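Have a look at the structure below before the remarks.
Note that this complex is displayed minus one protein chain, with the remaining chains in position.
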Amino acid sequence: MRERFLTGYNDFVLPFMFGMAFILIWCLVGMIRIIAQLPREDRRRFFLSFLNPRILLKDIKDIFCDCLFHVKLWKRNKLLGYMHSSIAFGWFMLIVIGHIEVFFYAPHRAKLLYFPIFFRYFMAEDDSTMGGAFFFFLMDFFLLVVLSGIALAMIKRIHSRFFGMRRTTNPSFMDLVGLYSLWSIFPLRLLAEGFTADISGGSFLTKSLNTVFHAFLGNHVNMLPTWWAYSLALCVFFCALPFTRYMHIPTEILLIPLRNAGVKIRHPRKGYAEAEVYACPSCGVCIDACPMGVMKTHIKDTTVYLNRQLRRHNEERIEEISDKCLLCGKCTAVCPVGVEGDRLRIAQRSLRQYNITPDYSRIDTGELVRECSFSGPTGGKVLYFAGCMTALTPQIRKAVESVLTKAGIGYEMMDRDGGICCGRPMLMAGRFAPAEEMIRKNTEIIRASGASTLLLSCPICYRIFRENYSLDGIEVIHHTEYFDRLIRSGAISLGHTATRYVYHDPCELGRGCGIYDEPRAVIAAAGELVEADKHHKESICCGGSLGSLTLGFDKRQAMTANALNNLTKASPDSIVTACPLCLSTFHRYADRPVEDIAEIVDRNMN
Amino acid sequence: MKENIVIIGGGAAGLEAAGQLIRLGYSPIIVEKEDHLGGHLAEWHCLFPDMTPASDIVGRLAGAVSDANIFTNTEILFINHLKDSYNVMLSNGVSIIARVILFTTGFRLFDAARKEEYGYGIYNQVITNSDLEHWFRTGDDDRIGSVPMEAVGFVHCVGSRDEKAGNAQCSKVCCITAVKQAIEMKKRFPDAMVYCFYMDLRMFGKKYEDFYISAQRDYGVRFIRGRVSEVSENIEGKVVVKAEDTLAGKPVRVTLDLLVLMAGMVCNPDSTKVASMIPLQTDSDGFLKSKDNILEITSSSRKGIFYAGACTGPKTVPETLAEARSAALDIHNFIESL
Partner (left out) sequence: MDFGFGIAPSSTINLDKVDRSRFTRLHELEPDVYKCMACGSCSSTCPAGRFSGMSVRKVILALQRGKEKEAVRMLKGCMLCGKCSMVCPRGINTRHLILSICRIYNEEQQ
């Protein structure tokens, strides 16, 4: 291998260099800004995380798996996974091998940023490059990989159903600029290398192309223009990048170490939230996942559009989108880059200005404590907090109390005559201060009661008790887990029947708290468990969620019908859930019995 | 006259219309899915405002149609629309070609278990208006009278005027039925406190207001303006009801030995099913849609199809009977005009 030009320079590298410099500066400034916006403790945590080898290794692994191989997408949709990883990993390998070639054959040019990119133009094959054939092959191979990805991307744009996606995102104008420039980069590179291959050398792709070109295009007059075009395409792509969805590529590399360091959304627009917004690749996986999607009018209210509006600072739409969401968390669960659609929306809600602020200072916790205090020794006492919603579904409360009584477990009820709300509904509305006040009041009552276990029936309560309360020494447990434990320990036993039950994972219990197996174990002990079409973290919200602020009662029926449809695919005899809100929502429209797990346990107890 | 007239439903409306048609010289065919005639009326004890036994009324209505063709335990399998008549296929194998079909398919009582916050099917002390009538008639119900009745509550508008339950309409008869049942309970348990929880009292019919006044003054029934929102059970196994006394502007709670839910009238799914065979239009409330809600309440938009009674919306018995008569006359005029 020898150099063709003494200077190692041609004017066509200028557009590339300009674009590269622009995007590097842009990303650097952006990164510094986001890190600077983090609260001091988060920033400290972020920097310290790089000293922790375990987190550092995880960072590297995640960056490879998520950004290059798109493992999460592979798991969800093979074709989509291949499309993304072929472009990302293929391009990455082209860059890496390009650098290796420079390192081997022109080490003195290593400091030139553009040299590996346009290596084929500047270098010519000579007799001593037999070893180079290996690289020629690799370069052609990865170029082919990228080109296959680009071809799939074009098909996806025209016909998304081919990928098993019912709907895909509607790209904005800048997205289209980025898209077309990205698509053109690699075919142009192929052309440029093709025209140059008889001088620079090449492998199965470029060499063959060169032979074909020679047959009817003759001399090398096309060489320089295609290299120019290639460089210009790169320039356009890099310059457009910050204003397109492709900004997700550099942002994700920042988001991963931030997430692994344990940084959370603290500000609706700055720091981690901003990193999430720009890490959104607009892939549209959340569109099909969203339970509101059954009504076409709600498609533009999905997380991908929230991120787009957040980038555009369109306040009116941001408010509309964040208030409508059911906060079921499914978009978060399926998102390949880990954008937290639900938390992001709660953060946006916290921006609202209210002129009336709740004040619970007059609530006398002493009275509430007296109602639920244990008499006698307090060790191992269970305090049952049924929750507000359970007051409207008396079957749950009655069944739980009946099971506890039959199992001989001493318990007190924290809200027999009504109690203080857990605070989660207020928190979901983005009003953190009043929620904190409720949390304080409830903590006081629970601590004063002398209980060692807090038993809950409502997953909404359960989530906030787990995430936001500090009840050290008191176990917080949902009745599905509690009954599972009672069955395992032999404290209670269930008679098995032939009834076919399908289990609906309530959003807050499943995706919210990760409780999937315990309820299923309990049901399996009482009858035959069948699964819904979509279950576990893919389960579909019942539509009754308190998460949505603006969706009226009349707008939710279609969602409930869709969720019921999903549940009854395996023709179960009965639908079982573990949330009072899901229960009453399904009960309204279901064509078969809807029950809480507690009812099944109570009925089948020996 | 050899004109086939099919009457679908052998309740009050069907029987009265058949009786009138017989008097006009026709021989109508009554199709009834149950094994007895009289519909909901046959399950009721007595009727407001004069406490007339329901069985007397059913007896008189059924007596007038003894000459008619009556198929009980029979359902409609399908209806085919022919050129200017209908082919009605029955589940007993009979097929009828008729130019006139009268829908007297009536209503269905709202399933009170769907309002789970009221605890029907969960608490033993919670029953419905129809359970109570059954007990009045037969005395056969373990839930009533096994404990001393100290307090009884009636909840109006269960599944009526309730968009959550899918029924925005008022069921019309529950207010006066609750007053009637409250008086009957008071007669049986004079020492019991009887409460009626209502949203609005709609005492529109003849002598209803007198009945209401009598319930207040003579029987001491207490009326509380507020809709019950929660029902729970206390340690003694009694039900505790929470409502707001909206006139006092304060929440109220009361412990009861029996809670009666006034389940409202909703459209009959069987009626909708048969109607879809022709097909006939249904209204936004789910009931069958009349050609005109003032002038042609007994006519459908299809030639030869007539309605009478609660298949087009909640109605009282006198209204149902009046409509049945008017439908019979409409049918007569229709046949004459052919």
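Think of it as A and B in the order they're written, each chain with its own count starting at 1.
In this section, a residue touches a chain if its C-beta (ideal position, glycine included) is under 8 Å from a C-beta of that chain, and two chains touch if they have at least 3 such contacts.
Nothing here was measured: the structure is a model prediction, and the numbers come from that model.
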(message) Can you tell me which of A:250, A:394, A:425 or A:506 touches the chain that was removed from the display?
(response) A:425
(message) Just to verify: which one of A:318, A:396, A:438 or A:487 makes contact with the chain not shown?
(response) A:438
(request) From the listed residues A:2, A:61 or A:352, report the one that touches the chain absent from this view. (result) A:352
(message) By the contact criterion defined above, which parts of subunit A meet the unshown chain? Give residue numbers in ascending order.
(response) 323, 352-360, 362-364, 388-389, 391-392, 415, 417-421, 423, 425-426, 429, 431, 434, 438, 546, 549-554, 581, 584
(request) Using the touch rule from the top, list residues of subunit B that touch the missing partner. (result) 117, 157, 161-165, 199-200, 225-230, 242-246, 249, 251-252
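The criterion applied here is as follows: only the chains that are shown with their structure count from here on.
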(request) Report, in whole Å, the distance between the mean C-alpha point of subunit A and the mean C-alpha point of subunit B. (result) 53
(message) Applying the document's contact rule, which stretches of subunit B touch subunit A when the two form their complex?
(response) 114, 116-117, 119, 122-123, 163-166, 229-233
(message) Give the list of subunit A residues in touch with subunit B in this complex.
(response) 391-395, 397-398, 553-554, 583-584, 587-588
